[in-house]
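The structure under discussion is supplied below as structure tokens; questions concerning it will follow.
With one protein chain withheld, the remaining protein chains of the complex are depicted in position.
Think of it as A, B and C in the order they're written, each chain with its own count starting at 1.
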Amino acid sequence: MESIDYNEADYSSGCAVPSKVNKKVKPDRTIVNIGDISFGTSDIVIIAGPCAVESSRQLIETAGFVRKAGANILRGGAFKPRSSPYSFQGLGEEGLKILSEARHQTGLPFVTEVMDTRQVELVSQYADMLQVGSRNMQNFVLLKEVGMQKKPVLLKRGMMATIEEFLLAAEYILNQGNDQVVLCERGIRTFETTTRNTLDLSAVPVLKHLSHLPVIVDPSHGTGHRWLVPTMALAAIAAGADGLIIEVHYNPEEALCDGHQSINPEEFSALITDLDKIAQAVDRKIVKPQPSAK
Amino acid sequence: MESIDYNEADYSSGCAVPSKVNKKVKPDRTIVNIGDISFGTSDIVIIAGPCAVESSRQLIETAGFVRKAGANILRGGAFKPRSSPYSFQGLGEEGLKILSEARHQTGLPFVTEVMDTRQVELVSQYADMLQVGSRNMQNFVLLKEVGMQKKPVLLKRGMMATIEEFLLAAEYILNQGNDQVVLCERGIRTFETTTRNTLDLSAVPVLKHLSHLPVIVDPSHGTGHRWLVPTMALAAIAAGADGLIIEVHYNPEEALCDGHQSINPEEFSALITDLDKIAQAVDRKIVKPQPSAK
Amino acid sequence: MESIDYNEADYSSGCAVPSKVNKKVKPDRTIVNIGDISFGTSDIVIIAGPCAVESSRQLIETAGFVRKAGANILRGGAFKPRSSPYSFQGLGEEGLKILSEARHQTGLPFVTEVMDTRQVELVSQYADMLQVGSRNMQNFVLLKEVGMQKKPVLLKRGMMATIEEFLLAAEYILNQGNDQVVLCERGIRTFETTTRNTLDLSAVPVLKHLSHLPVIVDPSHGTGHRWLVPTMALAAIAAGADGLIIEVHYNPEEALCDGHQSINPEEFSALITDLDKIAQAVDRKIVKPQPSAK
Partner (left out) sequence: MESIDYNEADYSSGCAVPSKVNKKVKPDRTIVNIGDISFGTSDIVIIAGPCAVESSRQLIETAGFVRKAGANILRGGAFKPRSSPYSFQGLGEEGLKILSEARHQTGLPFVTEVMDTRQVELVSQYADMLQVGSRNMQNFVLLKEVGMQKKPVLLKRGMMATIEEFLLAAEYILNQGNDQVVLCERGIRTFETTTRNTLDLSAVPVLKHLSHLPVIVDPSHGTGHRWLVPTMALAAIAAGADGLIIEVHYNPEEALCDGHQSINPEEFSALITDLDKIAQAVDRKIVKPQPSAK
């Protein structure tokens, strides 16, 4: 017996939307702020960086590159959820320190994943934004815990999650008092095997129709192939995404994680130029960090 | 024991590509021509019209509207594949005659579906382009039959078909001597129910990477919701599509078929304006029919 | 606008059931007869034979083996639907003649696939039962054509068809006056790749709950692996199936089609022994052909 307390439900698209994330209840779009960066305005926010923090040199060089090319926020995993226990599991707190150093040197805030309720406080001490990964989208105790923090949250859609379940996961966070949530479409699992996942770009207009929360897209996990990332990044902005999160590695062939879907700094730089044109075609813009920033 | 005679196979994306559709075998992109309309160039080709031909008045009025707004080709079903035997099955040959009359009055060529090997000759006598629908994508005898015609073919991806199966279906047509094939992504079936299908836009760059055939997108069937059609049409062009096929009805609420996913003439007209901006952002263009044409 | 004329609809399982296949409209179970063989009684009907008819010797030897082991009906493809145009397409009418000769020598009736409306009469002249394959489950003109014959039909579920679509496909046949339809679950397409398809055994009790038509299971296509066939055949009978269709080849390694999912005669014979025990545990029985039969 489910007793969902929806203030408003929208069945027009076959989906019941819980109250706190519901655009009918709160028609104004939520703006999620990190310093002077805003998700949910006409600005397109670009998050970029490697899958995993591997070393101080790797991260800081990459951070410098992506900042120069136009990224607004740095990404990098310190705690890595890996399908196999024998895969690289991340540098842990050491990774958080390297991320902080990269922020210090480039001025870029960073987002990093938190996997364990016991790590939430630690990660919050370092990070500017907490990521809840796809495999933890229905880790309800983790959702509650990040909901109790004062940090913005990047919530990735589960690879098996319906739109309704995705919004209910966000509701768990808002229900604890934290409304600074950015939703991220990152591909769903289907029968198609040519791509790693099937990037569900129609989720972008659907989510923006049903909810007031900002929506970004991850074309790296969404496709799993480096050569598909730029094209699908353009398509995501045309579909109305408020931003992108893109894996960039200075040497994808040697990446400890997800090298096959990481683009290199030159490709990233070319992509930003193309994105700018598409953004303008839909009356939006990429806002590059000021060159005067440290 | 499969004995596929691939001249070249491309495993880079986990997909074996048969020889006649394979871009490695024939690197030049195939141009599919219908009069002065060309699929596979920098032009974006727009196909529009109702799901089904319902009456002479309905079709001819709609044809006039979509031509004026900028459509290049008219669509309309005379023979309709319907899940239920009790749903409207189309007007049959009478529908083909109405489509021909609309072409006569507006100058727009038309594409219409053929469902039965026994109808292929009849439909070929009327239509400018033969459509093989999603449910018939692996109707191999039908593929062979349209492959023996001298008409361009619009081949829609099966809702359950992998990229590899889609290309093998096209190979059946080319293998009979007809290389005038346009591929159409129209949404795949997944667990998500908010949308009718999941529009797999990454199929566009994947297909254009593996094959020399033009690729268009159907955002109407791909989403199943009128309000999603314009956004996903924009995203399709950003993803590199060579054209679009869009359901337009002058009164969607009263359509005998697929009214919930049909846009009206005003929405279609506004969409063309927006598409033009996106097309330019990716160095392509919409070519509207000349006003001087009848 | 769908205007489905349901006399009765059953929403208890989220599925609308059309009238002619609906158990609420006709509570008595339909019995489908081929000579003295009956689908839909307490008897379990076993269909066995090779994927494709390859030669007279191959088919007739196999027919003898499977008859002796306990098969009631012979299967074998003369017209083969193949994903690739370069795969073996079947022997055509020659295959039908070989099937007839095998029937003459063993007394086993046979079922074979029909793919083209133009072949329906021809195939009907030879076969005891017409198979509509998975890829043609929504080939509506073919469904109508077999509905006009006086032959029993084996309708296989589309690999991505819902239960509702499957029942609507059967309704097309009944709506033409032919109620001798046996439904066949043969695996659906999912994200799982360990098995060729995911055999949806819960479809068996669901279909028998919603419809009065007999239901059988194809564990060969449903799993795609020879070693899984016996186990899933047992499970199918426990789930309430009225029969099985199993690929048997006297030399699976050399089969021109589907050898990896074909069992050999010894495995088939052992399976029948095990099936008999499961059948008895659910108060049913395997009825082997009389040894005195030719």
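The rule is simple: contacts are C-beta pairs under 8 Å (C-beta built on N, C-alpha and C of every residue); 3 or more make two chains touch, one makes a residue touch a chain.
Quick caveat: nothing in here was measured; it's all calculated off a predicted structure.
Trainee: Using the whole complex, pick out the displayed chains that touch the missing one.
Mentor: In the entire complex, chains touched by the missing one are A, B, C.
Trainee: Identify the residue among C:222, C:243 or C:265 that touches the chain left out of the display.
Mentor: C:222
Trainee: Extract the touching residues of subunit B with respect to the undisplayed chain.
Mentor: Counting over the whole complex, subunit B touches the hidden chain at residues 189-191, 193.
Trainee: Mind listing the subunit C residues that contact the chain we can't see here?
Mentor: Interface residues of subunit C facing the absent chain: 13-15, 160, 162-164, 188, 190-195, 198-206, 209, 222-223, 225, 227-228, 231-232, 234-240, 274, 277-278, 280-282.
Trainee: Residue-wise, where is subunit A in contact with the chain that is not depicted?
Mentor: Considering the whole complex, subunit A reaches the absent chain at 1-5, 18, 81-88, 115-118, 135-136, 138-141, 144, 159-160, 164-165, 168, 171-172, 175, 189, 254-257, 259.
As a working rule, only the chains that are shown with their structure count from here on.
Trainee: So, what's the distance in Å between the C-alpha centres of subunit C and subunit B?
Mentor: 34
Trainee: Between subunit A and subunit C, what is the separation of their C-alpha centroids in Å?
Mentor: So the centre of subunit A lies 48 Å away from the centre of subunit C.
Trainee: Going by the touch rule set out above, which residues of subunit C reach two or more other chains?
Mentor: In subunit C, 160, 189 touch at least two other chains.
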